[in-house]
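All remarks here apply to the structure that follows.
All protein chains but one are shown at their positions in the complex.
This part shows chain A:
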Amino acid sequence: MRSPFSAARIRRALPTRRRAVAAAAVVVLLAAGVAWAVRPQGPDLRTESALLTVRSGPSGDEPVDLDTTLYLPDGAAADAKVPAVLLAHGFGGTKESVRADAEEIAGRGYAVLAWTARGFGRSGGQIHLDHPDYEVRDAQRLLDWLAARPEIRTDNAGDPRVGVVGGSYGGGLALLLAAQDPRVDAIVPMITWNDLSRAFLPESTGKEPVNGVFKKSWAGLFFGGGGNVGSGPAGISGATGAQPEGAPASAGPPSPGPTAGPGTGPGRAPAGAADPSCGRFAAEVCAAYLRIATSGRADQAGVDLLRRSSPAGVLDRIDAPTLLVQGAADSLFPLAEADANARGIAANGTPVRVAWYTGGHDGGEGPTTDSDRVKFLTVQWLDHYVKGAGAAPGDDFTFSRIAGFDALDRGLVASGYRTADYPGITGTGRREVVVAGPPQRIANPPAGNPAAISSVPFAGELSSLLGGVAGDIPGQHARFESAPLPEAVDVVGAPTVSIRAASPTGEAVLFVKLYDVDPSGTATLPNGLVAPVRLTGLPRAVEDAAPVTVTLPAIVRRIEAGHRLRLVVATSDQAYATPVEPTVHTVALGAGAVTLPTVTGEPIPTTATVWRWVLAGLLAAIAVGLVALVAVLRRRHRRQESSVHPAYADTPLVVRELRKEYADGFVAVSNVDFEVHPGQVVGLLGPNGAGKTTTLRVLMGLTQPTAGEIYVFGHRLVPGSPVLSRIGALVEGPGFLPHLSGLDNLKAYWRATGRPWDDAHFDEALEIAGLGASVHRKIKTYSHGMKQRLAIAQAMLGLPELLVLDEPTDGLDPPQIAEMRRVLQRYATGGRAVLVSSHLLAEVEQTCTHAVVVNKGRIVASGPVEEIVGESPSVLVEVTDPEAARNVLDRLAGVRVLPEGDGQLVVDTNGTARSEVVAELVRAGIGVDRVVPRRRLEDAFLALVGENSRGSGDR
């Protein structure tokens, strides 16, 4: 029946050393798997770097060297053409800044051409700020070059299938290139500008840039970053230009943030760059900056120069589908810039899609969910409009809001929302929140120092969220506060407010900002954004002032219920150039309400939703699996329990051909067969290690037999068989809870049986234990003998029909042993049976009615004790002359002499009377010292033990 290849055999056949090797191999494989899983891997692509010389400039004949890298996806070839993507870097960066993005896009099957814009890195030329004749024309020449490459898909000769992707400076280039060159098939401009003059000279009441307030800190950063090689604000720029090749680039295609910063990239000064104040800037750009930065005001020429580099005027020529990605944490190019671009391009009927995310020039890439969304949108856009794969992306608007901190990686978490239509920055709904406060006098500090801080460029995402850096200078700002909001407001767009101001000089530069104040008084300036205004023609008294409407920067923020709004009007801000002369202005509210635009977006389902379903499915699966498992097991048990072997139905115990082989191959019991009938006290006799305890272990359901069966009252016994409840057992010594008293232990045991309390017969059991008052003491104070007696008492609880005791007299003193014998004999009367295991011959002889002798896992003898122990036909004779005696006895008919040493003879009398044997010896003149009758059990036992005192356990 048993398979010849049972597990035990196989295990035995397999040496331990080989098993160790196998285990080691598994470990090594596992480690290799782990290493493989975490190995740094890049997509399969090849790159070609080259210094291309293109001709551009107003007349198209000024050569300039551009440092380029072409990333070709695996398999791109003349007969397997791929669409292309022109990937532009941010201001101050190089082609290396966009390396990670380039690799990722190339990995999706595009040839990606990244290049270092003129004036940066190893490229030649000067910075013209995305000038249509310079940077834009450079890019057009790159399109020509792409069209000539054999691997690139073309629409017509010289017209490559190409999308343009870029952030900030690169985004501006994407827009301008799409306006200038109809060959561009789609663009994804990110965190970029609409009107560069308005970005650097904003004015929030709608005035022209010539009246704008100069954003000096950003302008300075850029001028410094582009002009003086290596002198940029290293460390805070976030630019990756300075990183060595192959450095782990921050995630993401089109990661809008980091590439935008002013770089510290290794550059080379253009040949003959004589003017140290201009660095690599083109002379006219440099001159315009110097003029504006000196006065803090822009002249028309300066504004015109910036406008030339702005998409604002050429939007109507863009017919490439445009995905505009703009960051909310961006004090350089706020959301309004993308809004202007979106409206301008959509006016031509060109497909436009807008996405806002929580990063930006201040906020970086934003949380992972955000950068993932931007990546997804970008790829979707390119796939449809450039590669021609995938469904049309649609034009729904997505935005996100910081939802808090991620508990695990301590970063920010953003939740995404979606609306079908782009609402612009005015929202789809509006909430008026009344703010109040008296007119207040505020001082303009001389030379703008000290100044309030609203944002620090590149300060990182935390500052933009927490508003931790925002601070106002006492005496330089006016506050107007609202009552706590009765309910939360989701602000999406640019709030507006109306203020009045008066000034002795008739002119005031003010900064209007809207704080979110929580109940504990902590004020947060959303994204550190402020609205600079330059008010002119002001009266001296605030009562005479006309209200002006200020459009605050667009924000995405939930203002919780119970929070207040605080409108602050300040005279100074570190990021802006303010009038030098000290003045005192008076400011008051115009209409007493802030208008908050709102958008109700539906949350974008994230993978979290999937996980929720996974969890539900998992729990359901576990529940179903558990129920099924229990049902199957119940059924199997019931079948097992109900079958009865009719022949053994009245026999307390039948053991048939029991064999137990341990996992290491050791055979503890090789073949044991015996029965215990009612009324019997059966002794299981054998030396230590003969297999007695193993047999009892199997009998108690503690171990699984390798083969053979055990029947208890006809029920086949397996571990946990209910019929075990009719057996009381003491196996391998007592086992009690040491912290409980003897009595409590018995009670705890009986409670565990779940049987009726009255069936236990505690009194009888305690009497047998005979512990007296000690029964109330804790077990740990007991001697071995006491524990042993208590264990026997426990085995007798419930007066089981079969009592199985393993070495019951172990630890008992002689009177107790005698008492125990009587108890066991009494117990077996009345139909009950007792099985006692022992290695002591005398004990079995005196206690048992029947005996089973085992050795080395086999039954040596069995039967009634009288039969085994009774008179044996052999006697032990001690004589003075063994040799002579042997001769004498040999002559006696039927008498056999067994060999024995030391003057002793074992004589098998075989029917001859002992007296006759002795008489014969004496007659022959041989002295007989001793005649000892021998018994069978002793014979058997000595045969086992005497020959070899080592137990079978030592085999």
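Rule of thumb we're sticking to: contacts are C-beta pairs under 8 Å (C-beta built on N, C-alpha and C of every residue); 3 or more make two chains touch, one makes a residue touch a chain; residues count from 1.
Simple rule for what comes next: contacts and distances are computed from a predicted model.
A.B. asks: Of the options "ABC transporter permease subunit", "3-oxoacid CoA-transferase subunit A", "NADH-quinone oxidoreductase subunit J" or "Threonine/serine exporter family protein", which is the UniProt protein name for the chain that has been left out of view?
C.D. replies: Hidden chain identified via UniProt as "ABC transporter permease subunit".
A.B. asks: Hey, which of A:Asp518, A:Asp673 or A:Glu709 is the one touching the hidden chain?
C.D. replies: A:Asp518
A.B. asks: From the list A:Asp159, A:Asp372, A:Asp395 or A:Glu560, pick the residue that touches the absent chain.
C.D. replies: The single option touching the absent chain is A:Glu560.
A.B. asks: Of the residues listed, A:Ser725, A:Gln816, A:Gln846 or A:Gln904, which one is in contact with the missing chain?
C.D. replies: A:Ser725
A.B. asks: Looking at A:Thr53, A:Gln704 or A:Ser783, which residue reaches the missing chain?
C.D. replies: From the options A:Thr53, A:Gln704 or A:Ser783, the contact with the absent chain belongs to A:Gln704.
A.B. asks: Residues on chain A that touch the omitted chain in the whole complex?
C.D. replies: Looking at chain A, the ones touching the missing chain are residues 34, 37-38, 403-408, 410, 413, 415, 518-520, 560, 562-563, 606-608, 611-612, 614-615, 618-619, 622, 633, 637, 639, 641-646, 649-650, 652, 662, 678, 697, 700-704, 712-715, 719-727, 729, 731-740, 744, 748-749, 751-756, 758-759, 761, 794, 798-801, 829-832.
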